[in-house]
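Just one protein chain is left out here, and the rest sit where they should.
By written order: A and B. Residues from 1 in each chain.
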Amino acid sequence: MTPKTNGCARTATDRMRLAYPAIESANSGYFIAVHVQTWPLTATKQASVLANDWFIFAGSGLAVALLVWGLIGFALARWRRRSRPSNDPPQFRNNYPLEIAWTAVPFAFVCILFFYGYRAEASVDAVDPHPDVIVHVNAYRWGWQFRYEGGPLVAGATHSPIIGSNDAPPPELVLPLNETTRIDLTSSDVTHSFWVPDFLFKRDAIPGQVSSFDLSPDRLGSFPGRCAQFCGLDHAFMTFLVRVVTPAQFAAWRRTADAR
Amino acid sequence: MTIGRRLFISSAAFALVIACGYWVVAREITGTFLLGFLAFALSFIAGYMVVAEKKADLWGDRDDASMAEAADQVIGTYSIRSPLPFWSALAITSITLGLVISPTLAVLGLLAALVLGTFFIIQSR
Partner (left out) sequence: MSAVASPRVAPAARTDLLSWITTTDHKRIGILYLSTSLFYFFVAGMLALVIRTQLARPGNSLVTPHAYAQLFTLHGTAMIFLFVAPFALGLANFLIPLQIGAPDMAFPRLNATSYWLFLSGGLVVFSGAASNEGAAAAGWTSYVPLSAIKVSTGLGQDLWIVGVFLVSVATILTAVNFVTTVFIYRAPGMTMWRIPIFTWEMVATSLLIFMAFPTLAADLLLLFVDRRLGGHVFDPAGGGNVVLWQHLFWFFGHPEVYVMILPYFGVISEIIPVFSGKPIFGYTGLVLAAFAIAGLSMGVWAHHMFTTGAVNNPFFSFLSFLIAVPTGVKFFNWIATMWRGSISFQTPMLFAIGFLLNFLLGGVTGVMVASPAVDYMAHDSYFVVAHFHYVLGGGSLFAIFAALFFWWPKMFGVKLDETLGKWCFWFLFVGFNVTFLPMHLMGLEGMPRRVFTYANTGRLPELNLIATCGSYVMLVGTLLFAWNVIVSTVRRRPVGDDPWGANSLEWATSSPPPEHNFDKLPPIRSERPVWDLHHPAGPRT
């Protein structure tokens, strides 16, 4: 059975996702609404920048690998010892122009790659001085606390690695679409890590320091989040859910959540 | 200049360069201290090499040296068998393990180390 999507397939990542049907649990009502993690989506503006970088690096890496594998394979096939040779092969030891070339060209190549990576990183790490929403996130063993500035406090822990099971609803980080949310991340015990694969992003939650980053979601939906830094026994279960809703729904949620 | 000296001088210089570069770029004290101390420690060895290798004339460094030059030359005396290594390692293990498990073990290890040290000094005379 194919999972429901949030719209028609727009990108290559969407098409790949539809090709793999979700493995459903018995509690299907809540489960289907969650993006079932296969290939990561790019659900924030920052993620699109990061995905672009992934493609550049993966593409160039693959090209280099194929070239070098090709050279190795060619040498092995072309010059394998066939019978007992009467001559020794040519005993050359150096080719200085070649050696300089294969030092200089990779050097230039990695400088170009670094430049692309630096540009992407700078744009993702940039923190807006006037975000629309601020959330103080506290990671603890083994759950998450989301304290919205001027708004509700959401906290909870699951005891299952599955995100979206009715038995163990994960704490939800609700974010408004197309607005900038600043996350101020810390931990109250050991080092954890706030990882949302669909944002292609993680940041460590370290006790004694607050780490800030911006999220600008540009896709509606529910996206799984996990702890990525080993923190003890229930590390595998320390999950949360990021739910991106329209600004109107977000305002409504804040009011009702406050009223609780 | 011998290879060894060149190696440690260039390592110390390189460490100093990246220590300075790191401070300029990152202004972060821990890393700068680590790299700076690394440069300092390497220059210790480099300094020693500069002083000590002044008179070094190894036959291994001359590319036209022949085996006949080294024939029957005594380059040192080796003990081909010794009980010291095994028991020294055991003593050191007792000391460190004792710090964690029981002070008695550490003291025993320390005593053993002293005995072995004395034995070593006497044997070396």
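We adopt the following convention: a residue touches a chain if its C-beta (ideal position, glycine included) is under 8 Å from a C-beta of that chain, and two chains touch if they have at least 3 such contacts.
Please read all numbers here as calculations on a predicted model, not as lab measurements.
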Per the touch definition above, residue among A:151, A:197 or A:221 touching the missing chain: A:197
Touch list for subunit A against the chain that is not drawn: 20, 22-23, 25, 36-40, 49-50, 53-54, 57-58, 61-62, 64-65, 68-69, 71-72, 75-76, 79-81, 85-95, 98-99, 102-103, 106-107, 110-111, 113-114, 116-118, 120-121, 124-125, 160-163, 189-191, 193, 195, 197, 200-204, 206-209, 211-213, 224, 226-236
Subunit B residues that touch the omitted chain in the full complex: 2-4, 7, 10-11, 14-15, 18, 21-22, 25-26, 28, 30-31, 34-35, 38, 41-42, 45, 58-67, 69-70, 75, 78-86, 88-90, 92-93, 96-97, 99-101
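Please note the rule applied: only the chains that are shown with their structure count from here on.
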Chain centre separation in whole Å, for subunit B relative to subunit A (CA means): 45
